[in-house]
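Take this structure, written in structure tokens, and hold onto it; I'll ask about it next.
Here the complex is missing one protein chain, while the rest keep their positions.
Right, subunit A next:
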Amino acid sequence: MATILPCEIEFLAEDELIKVTPRFREARLQMISGNYGPFAPGVPLKIPIWMAMNLKSRGLVIVHQPRWMSAEKLKEWLDSENADNTNAIAPLHYHYREISRMILQNCRDNLSDVTEIEQLIEDIWNVRVSKLKMSCKNVLKERWQNEIPDHGGVFKVNNFTQMEVNFIRANFLKGLNVSFVMSNKITDIEQKAAAHQLADDTTNTSSFPTGSSASTLSQFTQSQTQN
């Protein structure tokens, strides 16, 4: 079962815009994904993360810390996550894991509270992934205890990011597939056994009509008598 790699998810996240202050002058750049610039020293603007990382590695920009990536906001988020044992809170950014990794690796000198932010991101990730794993475990448990619908079941994942869902994808999908195949087989056998039983019962019935046909006959007889 093919899954997307973490580096591929990061590649998709690199299209997000981030605020930078350039140290060079350049006219507006016309790219396929959009127009960026013009670049003037000391004038902040928003550019994609892939461009920001490239310019940062060449010393041409100062990358601004995203507003959601402050120690206070992350602490609040972690406290909200810890307060609810079952459901995940809506993330501060859909690509928080990927963006934080790129910025912490390439732009440490532009950030404040680096160590604290690293630890908070790691704690938030651990809490959210453990909630997701628990939900998956409960779903698989329900499938072996109860009947699975004919279409296999529809599941909705709320407030989890692509990176988090990808982390549990392989195991969860395998569990769903295996339980679906086996459950289908059980249903087939039970239906065939029931059909076989019904066929046996039908061949063993007497010659007198029974059920609805008998009541119809008696009603006809009664109406004849009345007439």
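Please note the rule applied: a contact is a pair of C-beta atoms (placed from the backbone, for glycine too) under 8 Å apart; a residue touches a chain by one contact, two chains touch by 3 or more; residues count from 1.
In this text, contacts and distances are computed from a predicted model.
Undergrad: Among "DNA replication complex GINS protein PSF3", "Transmembrane protein 107", "NADH dehydrogenase [ubiquinone] 1 alpha subcomplex subunit 12" or "Centromere protein H", find the name that the UniProt record gives to the complex chain excluded from display.
TA: "DNA replication complex GINS protein PSF3"
Undergrad: Among A:21, A:110 or A:171, which one touches the chain that has been omitted from the display?
TA: Touching the chain that is not displayed is residue A:171.
Undergrad: Kindly state which of the options A:29, A:43, A:90 or A:186 is in contact with the chain not pictured.
TA: A:186
Undergrad: Applying the definition given at the start, please give the residues of subunit A touching the unseen chain.
TA: Residues in contact with the chain left out: 1, 3, 5-7, 10, 101, 105, 133, 137, 140-141, 143-144, 167, 170-171, 174-175, 177-179, 181-183, 185-186, 189-190, 192-193.
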